[in-house]
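The complex appears here minus one protein chain, its other protein chains still in place.
Moving on, here comes chain A:
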Amino acid sequence: MNRPVALIPPAQVRRTGGISDKMAMFMFGLFLIMFALVCLFPFWLMVINSFSSTRSLAVNGYSIWPDEFTLESYRFLLQGKQMFISYGITIAVTAIGTAIGLVVTALFAYVLAHPKNRYGGFLSFMTYVPMVFGSGLVGFYLLVVQWLHLKDTLWALVLPYVMNPFFAFILVSFYRSLPYELNESANIDGAGEWTIFFKIIRPISTPVIATISLFYALQYWNDWWLSLLFIDNSDMYPLQLLLRQLMSQMQLTSLNHGNVLTLPPAEGVKLATVCLTIGPIILVYPMVQKYFVKGLTLGSIKG
């Protein structure tokens, strides 16, 4: 194609801007690098200090580059059984919660998006209302503890997050984008909706299903609100609550002006706990990051 690019003399292009583009691009790049470094810095501190020796931590405190490196914190941590218990709880909650959440939300969203459904408006409204009008801490607490009797059980950490309106709406906007002819041809062959869903819809929605399961997994892995409310028994502590308990003890000693009580290897052990907690996320992050971006993009279409 012929574009009249040559009509504009290059000199004129350069004159129109205040500072030159090149300079601006350099500043932008610099800003981004600085911000990225700030993002990484706390991670660096965590990881590097978790390998610091007890002595080094006691003498120098947290540092950017410890004097001595050792695995003693990790070794100490893996000797006890609390870490294994908490890991088991967190993995179980994440796996069970993601599986149930995915099935329930995908089915629900499929019905919401289905052209034959006459109550789509009503169901959407029903899903929106709780997002707008808070149901309240007390009713929620009583429900789980008094009526469902789930205190100190795995289910207290799983069930409340199963139905997530935001994830449901992402799925709805995906299902709406599918051609309805898919269903109709299967309908003619006499297939029921359940069959259509599992035989036809599920296989073609693998990418969005992957995205939603990652959202669910992250939600369950990182949650500590439910365990804070409903778990008192340390045999049921998920990782995040274990960390939280370690931390609140630390803040207490900090308030008492000293680290007499936080005797090593306590410090290193806490750091190692953090690293083991965020470890799996950091490990899978490079592989799954693009799915999150896709999900966010899908979600932002609907607002």
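Criterion: a residue touches a chain if its C-beta (ideal position, glycine included) is under 8 Å from a C-beta of that chain, and two chains touch if they have at least 3 such contacts; residues count from 1.
Throughout what follows, contacts and distances are computed from a predicted model.
Trainee: Can you match the unshown chain of the complex to its UniProt protein name from these: "Fe-S oxidoreductase", "Iron-sulfur cluster-binding protein", "Sugar ABC transporter permease" or "4-hydroxybenzoyl-CoA reductase subunit alpha"?
Mentor: Going by its UniProt entry, the chain not pictured is "Sugar ABC transporter permease".
Trainee: Would you indicate which residue among A:71, A:85 or A:104 is in contact with the undisplayed chain?
Mentor: Reading the full complex, the residue touching the unseen chain is A:104.
Trainee: Please pick, from A:182, A:204 or A:296, the residue that touches the omitted chain in the full complex.
Mentor: A:296
Trainee: Using the document's definition of touch, tell me which of A:35, A:69 or A:180 contacts the absent chain.
Mentor: A:35
Trainee: Counting contacts across the full complex, list the positions on chain A that touch the omitted chain.
Mentor: Residues of chain A in touch with the missing chain: 3-5, 8, 12-14, 16-21, 24-25, 28-29, 31-33, 35-36, 38-40, 42-43, 45-46, 49, 57, 60-64, 103-105, 107-112, 114, 116-118, 123, 125-130, 132-143, 146-147, 159-160, 162-163, 168, 192-194, 197, 218, 221-225, 228-229, 240, 243-244, 247-248, 250-251, 254-255, 257-259, 270, 274, 277-278, 281-282, 285-286, 289, 292-293, 296-297, 300, 303.
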